[in-house]
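Below is a structure I'd like to ask you about.
Note that one protein chain is taken out, while the other chains of the complex remain in position.
Residue numbering begins at 1 within each chain, and the chains themselves are lettered A, B and C in the order written.
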Amino acid sequence: MFFASDNSGPVHPKIMQRVMEANSGYAMPYGNDDIMDEVRSGIRETFEAPDAAVYLVATGTAANALALACYTQPWQTIFCAQHSHIEEDECNAPEFYAGGAKLTLVPTDDKMTPEGLSNAIARRAGRNVHIAQAGPVSITQTTEFGGVHTLEELRALTAVAKAADLPVHLDGARFANALVKLGCTPAEMTWKSGVDVVSFGGTKNGCMGVEAVIFFDPQKAWEFELRRKRGAHLFSKHRYLSAQMAAYLEDSLWQDMARSANSVCARLAKGLTTAGAELINTPDANIIFTRFPRAVHQKLHADGAKYYVLDGDYTSGPADEMLGARLVCDWSMTDELVDQFLSHF
Amino acid sequence: MFFASDNSGPVHPKIMQRVMEANSGYAMPYGNDDIMDEVRSGIRETFEAPDAAVYLVATGTAANALALACYTQPWQTIFCAQHSHIEEDECNAPEFYAGGAKLTLVPTDDKMTPEGLSNAIARRAGRNVHIAQAGPVSITQTTEFGGVHTLEELRALTAVAKAADLPVHLDGARFANALVKLGCTPAEMTWKSGVDVVSFGGTKNGCMGVEAVIFFDPQKAWEFELRRKRGAHLFSKHRYLSAQMAAYLEDSLWQDMARSANSVCARLAKGLTTAGAELINTPDANIIFTRFPRAVHQKLHADGAKYYVLDGDYTSGPADEMLGARLVCDWSMTDELVDQFLSHF
Amino acid sequence: MFFASDNSGPVHPKIMQRVMEANSGYAMPYGNDDIMDEVRSGIRETFEAPDAAVYLVATGTAANALALACYTQPWQTIFCAQHSHIEEDECNAPEFYAGGAKLTLVPTDDKMTPEGLSNAIARRAGRNVHIAQAGPVSITQTTEFGGVHTLEELRALTAVAKAADLPVHLDGARFANALVKLGCTPAEMTWKSGVDVVSFGGTKNGCMGVEAVIFFDPQKAWEFELRRKRGAHLFSKHRYLSAQMAAYLEDSLWQDMARSANSVCARLAKGLTTAGAELINTPDANIIFTRFPRAVHQKLHADGAKYYVLDGDYTSGPADEMLGARLVCDWSMTDELVDQFLSHF
Partner (left out) sequence: MFFASDNSGPVHPKIMQRVMEANSGYAMPYGNDDIMDEVRSGIRETFEAPDAAVYLVATGTAANALALACYTQPWQTIFCAQHSHIEEDECNAPEFYAGGAKLTLVPTDDKMTPEGLSNAIARRAGRNVHIAQAGPVSITQTTEFGGVHTLEELRALTAVAKAADLPVHLDGARFANALVKLGCTPAEMTWKSGVDVVSFGGTKNGCMGVEAVIFFDPQKAWEFELRRKRGAHLFSKHRYLSAQMAAYLEDSLWQDMARSANSVCARLAKGLTTAGAELINTPDANIIFTRFPRAVHQKLHADGAKYYVLDGDYTSGPADEMLGARLVCDWSMTDELVDQFLSHF
């Protein structure tokens, strides 16, 4: 019953199989391997973007920080939601890669609103040498709180960015979970909605450690290659990154895994509601924030459940006090484990 | 007949096997996996360093840049050999990670001499706010030209560093190849010889992509962890890094692979000499720099050999003109392929 | 009637006189001039801090950014008020000098509250490699909105910092205006209240361009010297910085000028209130935020008054609509000019 994160589960067997198959003979290093050609074509096709520049790195933070750095001058500021991953979970990596740029936080509990974004940008506007200059807008899809922007919501945000002539980055560490929720195409959720560059996550969704950075305008390609190398993120034995991504793309495995994760998550959400737990967020994808009595937390932990308890100590205190929990389902989570979890309510 | 680099060969089956075995159920992320405990113990034992701080990253450039950054202030300079990897092949990664520090190049064709190092340090000495301040000394073992410092040579260099109160980093991308050449212990080639931190390479020697950074003084441990995260080099699914390193260490597989690589390289060097080729370097480990006629280059390429031709175009020109070659043997190179290579002379 | 800023007025004649007197013969460069000895002694005496390390730079942004950088690691965050100068008016200079560190904004209209600061720090606490680590607290005295922290308020903030083991920086661009308001000693407003390093401003208070950075713990002295040089802020002909600061200190000229500025500002505030204008802030020192009808703005501008009109266009619109204004008085402002200003109401 591991609900602590989607970064801790196993790699999908098909992906592991492809990594093993790649392990034969010599291969050109540094992204010049044949499998990367397959990946590049596959992503271009998947995103209906024949000119896109496509690169692989091994961590989501690398994907975000390098992608953003290509669009951020050191005297600029990146706009993002108050509780985004780039603000709260990357130990200043975006600032590091962007040479000392700033993050401007748009106040929100979850998704940015167009008004919030617009106000934040307005405060950095005008030809004023004293202030941090307006830089890219970074949107997270799925958000850290499990929310999925509708296409309308996405487009409303990118419209604000475009009106200020700012580029748009999409942090897609959980891109797949959002996509299957929306039932749209990858193109619709990215360039057709005004996204310039996307971190297309694989690691949280069944890969070993691989993320694609996709530039819909290939103008930044060479700069990215230099930044990736300078950041020490260019793999010599690159084929093992390529192999993961190739298998991930094949027969839409990435969507199947996300669909499975979302599905068990929905079952869990429904079960929690039925059992009287309070849902704090809208579990659009594979993350639930919920609240239930300490006694249940204790039973769950006694049975070996793993997840983050929020706002307090579950081990001691009134049995009926409500304590929060974050529950994340990855591709490998099963209905059986969900039901076992729910059996403790 | 792939002699282009030791970064392009396959992963050793035992390592791949261990990666697959690790792919079961959930594991704690970010280096808190159980296999990392095994790796930590294994490295401490291997290096006779019970207090060492041990970390894994996926690229050699990350290992070097992060290790050096822990010992370098932005206003300092790192001392290294003129043609070291950190100067010539890392696209300013050391400068990036060290916040804009400088590299001071000790003039040499291959290994630094104590005199050269001492002179370089002397020019950065004294309480003078105008100059780059003296920072760490970085030694490469095996060097980029295939040379291996004897323990005496190593100690002579670290003595110069210590006399100036400077820390010492060892770039050990080909640590194993040097160690088996010297027939000494890992402790002798590192902390017993005055090394403070080592990049202990795995990638070039049969791993998929893993390098250990080993601090013999654990004081820098927490800073390294923060720098690694900030540099986007902390893996969530860390167990797959751990698994590689665990298999690498087990039963001294790493030494076996290096011994094999060095052995076929020696066979190649001997064969080249016999065949009348000129050896440019002393092939202490698994790299040969040599020179032989264009006609032979042409025959080799016609037969599918892959390696770097130096100083010229092998496809056209006088048949008997001597052209250089860099030939690198990895763990998977065989006597048979070496003999096939030599058959063209 | 120049009320736009205190960075635009003339230099006090005594300061200019001292600069001219310094212009004789040769002087040791780079801060080794004799006048700097006088400055160092003067500041140590003024602040009752015989061991303080004292340095001069030419701009307030340099003083802040360099002082903070000495206490901030690149993976840390500086805590400051939401609308502080280092956040809003320094174009990422603090981030630049601190190697890509972050600023965490404590929500407030003006002064930070201990609760606000405490909450902000709490969110960066714990041994968690993923988050920006807690770094120094920067307090502005006088604030950007003209507020002066009482000693009790200052100590409440520094107590929060100390409880979290964080160093404290005081941005004292308008240090003098606050001091004469409080009627306390420089020691009381700094190290006796828990401040570790202060930017002691001169430029806004009658100097040409000089700020002192004062470290009450001299441990950071050499690092500051290197950072100042690396930042290109070490003056060769340093005596002209020293001369300004020497004259500024002599016979407490700095306090006399601040007293004068505060006094005319109080006269202006009183006059505005009498005239029916609305005061938005509490004009503790030399800055007023106020609101009065457009018609008055128009009359003032017609008479040549210079100041920032806030939230709108004063040139067109209803005559009785209230529009904001920021009015700043420097040392050279006179009662006569204030009365002339008020005569338009």
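Methods note: contacts are C-beta pairs under 8 Å (C-beta built on N, C-alpha and C of every residue); 3 or more make two chains touch, one makes a residue touch a chain.
All figures in this text were calculated on a predicted structure; none of them were measured in a lab.
Peer 1: Going by the contact rule already stated, which one of C:36, C:49, C:62 or C:338 would touch the omitted chain in the full complex?
Peer 2: C:62
Peer 1: Pick out which of C:226, C:269 or C:288 touches the chain that's been left out of the picture.
Peer 2: That would be C:226, which touches the missing chain.
Peer 1: If the missing chain were put back, which residues of chain A would it touch?
Peer 2: Within chain A, the residues that touch the unshown chain are 30, 73-75, 99, 129-130, 133, 225-230, 234.
Peer 1: Counting contacts across the full complex, list the positions on chain B that touch the omitted chain.
Peer 2: Answer for chain B: residues 74-77, 88-92, 95-96, 98-103, 105, 129-133 touch the chain left out.
Peer 1: Provide the residue numbers of chain C that touch the chain removed from this figure.
Peer 2: 2, 4-5, 7-11, 13, 16, 19-20, 23-29, 57-62, 65-66, 90-93, 96-97, 203-204, 208-209, 226, 229-237, 240, 306
FYI, only the chains that are shown with their structure count from here on.
Peer 1: Just curious, how far off is chain C from chain B if you go by their C-alpha centres, in Å?
Peer 2: Centre-to-centre distance between chain B and chain C: 51 Å.
Peer 1: From the C-alpha centre of chain A to that of chain C, how far is it in Å?
Peer 2: Those two chain centres are 42 Å apart.
Peer 1: Counting in whole Å, what is the centre-to-centre distance of chain A and chain B, each centre being its mean C-alpha position?
Peer 2: 34
Peer 1: Going through chain C residue by residue, note those that touch at least 2 other chains and give them in order.
Peer 2: Within chain C, the residues that touch at least two other chains are 74-75, 99, 129-130, 133.
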